[in-house]
Each structure stands twice: as C-alpha cells, then as structure tokens.
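Only one protein chain is missing; all other protein chains are in place.
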Amino acid sequence: MSESKEWKKIAKSKEKRPKVQEYKNWKELPPIPISLPIEGSMGITGDWRTFQPVILEGCNKCGICWMYCPEGVIKRKEDGSFEIDMVYCKGCGICAKECPTQKIKMIRESESKDE
Amino acid sequence: MANGIIEISFAARGGQTAVTASQLLAQFAFDKGFIDVIAIPIIGAERRGAPIWAFTKISKNKPIKTYDSVVNPDYMLIFDTSLLNIPRIRDSIRESTILLINSDKSIDTTYLPNNIKIYSVDATKICIESNLMLSSGPILNIPMLGAFGKITGFYDLEIMKNIIKEEFGEKRLPKNMKVAEEAFNSVKEVKS
Partner (left out) sequence: MSKAKEFVQKKETKIIKGNVAAAYAAKSARVQVISAYPITPQTTVVEKLSEFVDGGLMPGTQYIRVESEHSVMASVIGASIAGTRTFTATSGQGLFYMNEMIHWAAGTRLPIVTTIASRGAAPPWNIWADFSDVINARDTGWMSAFCATHQEIYDEILMSYKVCEDHDVLLPKFVAYGGFILSHTSKPVILEDQDLVDQYLPPLPDEKGWPQIFIDPDRPMMHGNLIMPSGFYSEFRMKIQDTLMKSKEKIKVATKEFEKIFGRSYGNGLVEEYHMDDADVGIIIYGDLALQMEQAIDDLREEGYKVGMTKLRHYRPFPTEDIIEVAKKVEVLGVMDRGTAFGSPTGGPVSSDVLASLYNTGITTKILPMMAGIGGREVNVEQQKEEIKTLIKMKETGELPDNLIHGTLWDGILEVK
C-alpha cells in the first residue's frame, strides 16, 4: 500500500515529480526499477571538467554539436546560435571532435576567462 | 467398460482423418448427454500412411480422470483392413471388443479372438461415390462415425448434422450428411 502512494508521486506530470531522486531505504523504492529523467540527476557534473569547450567566431550553426552532446547541455538560442551550459558540461570534448568546421576548441579550465 | 466409462480406439493410417473422428465422436456423445468425454490423439511425427492411433473415452455418469491410452477397447474402429496385418494393432483387440471395419470384402478372422463381434462398412466406396476426397484419399471419418452411430446408438444422425454444421459450415453439410446416412444404412454385422 505504501508503494502505491509512492507511485502516485511518480505518475504525476513531469513538473510535479520530486526533484531529487534519492532513496535512503529500500522500502522507499518504486516497485519497478526505473529512473525519472530530471535535470542533473547525477549532480553538478560541471565539476568534472578539466577542459572546457569554447565556441569560436565563424560557427555556421549546423547543430552537429547539439546532436552529439551526450549530456544534452548544448542549447540552441533564439538566433540559431548555440550556447553550452557550463553548470552541467563535463568537458568530454565530443562536440569539439565532431564539429565539421573545427570551431569548437577545448581549453584548459585554468585558461578559462571565467576563472 | 471398466468403471462405466466406454473406451473406443481408432486404428488408421495417417491422412485417413481418424484424429478428427476421435474428436467428433466425443462431441457427438457429449451432445447426446454423456456427462464427460475425452478425445486422445497419439501424436508423433506423423507421416501420411503410417499407422496411427487415437482414442475416445465417453462416460454416462462420472467424470473421466485419465489421459492414458485405451488398452482394453470396448469398441475399435479400423479404418483400413490392411491394419489388421500389423501385430501391434491385432494384439490390442480383446475378446469383448466390438470391431467396426472399413472393408469392401470379407474379413479374415483367422487371427482374431473367437466369437468376436464384427461390423463392416465400405466407407471408402461411399466416399469415392460422393467424391469426398483429400489428396491422401477418402475422408473416412464421417461415414465411419455414421456407421458407428448406427451400431451403438450413442448418437443419431440429427446430432451429427448439428455438430458437422457447427464445425465445418453449412456449405459442407449436404455432402457429409449424405455419406453419413449411406454408412448409417449400409453397415452390417459380419458372421465370423
């Protein structure tokens, strides 16, 4: 019965779900093994980064980096250009590797302007 | 007729439609008021023409609780006289077994138990005349069951008509009933 209650929470719309998926006790677990896709379910993965991608001048807005990003942290802005969410970007470098015009560069965190 | 359950065995060759016959017989008997019935085909990797077995058990007053083969048949339907040459089939015939044989000639009773009751019907001829045929030969189940209904009284032509209509459809009814009636009327006891 307690499980049914737990389910009611999970079955709600995306917005009404609990933001943190953290269970302390097996009795709190949902009956079936699922995970709920929510923003940053693994924490602030931006902390993992040692190199950071920078989009250079001359990007042709093809969107390949946006498609390849395994973490979905590249966002398309209204003017069609792209921006990388540095809170969650873990610096894997796949966007730089895939960019057909080499307009994404990986720079050391220590060289980053934000520091 | 052990335990009040009537046990019938079917000996035939693959393609002679004996498995369907065992099932239809169960349906006819149940329709007539037998309270429990079971049709048991012995299924292997069948080949057309190979000797095959099927059994039907019907009970007037108590549930049938067995799935095993019939070893002491009260009745035995033999779809082809050539099957009598097979020792395994001949050996399964008991003194009390009543035989119904599809045959166009006199039956050699040398190797059969003495004083056994035998009925004979030429189901093959009936099928050929009505053109009730499959690629493998005549569809013998309906005429054999027509004759069996006559000699046992377990069911009548009316019941056969209802079930055949239900199972095979209106279209196939006239031809099937024709052969059933012919067999019903032509089955006769053989003096051994």
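Labels A and B are assigned to the chains in the order they are written; within every chain, residues are numbered from 1.
Everything below uses one rule, namely that contacts are C-beta pairs under 8 Å (C-beta built on N, C-alpha and C of every residue); 3 or more make two chains touch, one makes a residue touch a chain.
Note that the coordinates shown come from a computational prediction; the quantities given were computed from them, not determined experimentally.
Visitor: Taking the complete complex into account, tell me which visible chains touch the one left out.
Guide: Computed over the complete complex, the missing chain touches A, B.
Visitor: Thinking of the whole complex, not just what is shown, which of B:26, B:52 or B:160 touches the missing chain?
Guide: B:26
Visitor: With the missing chain put back, which residues of chain B would touch it? List them for me.
Guide: 23, 26-27, 30, 36-41, 43, 64-69, 71
Visitor: Kindly note down the residues of chain A that lie in touch with the hidden chain.
Guide: Per the touch rule, chain A residues meeting the hidden chain are 1, 3-4, 7, 10-14, 17, 23, 26, 29-37.
Keep in mind that, in the parts below, only the chains that are shown with their structure count from here on.
Visitor: Hey, how far is the Cα centre of chain A from the one of chain B, in Å?
Guide: Each chain reduced to its C-alpha mean, chain A and chain B end up 75 Å apart.
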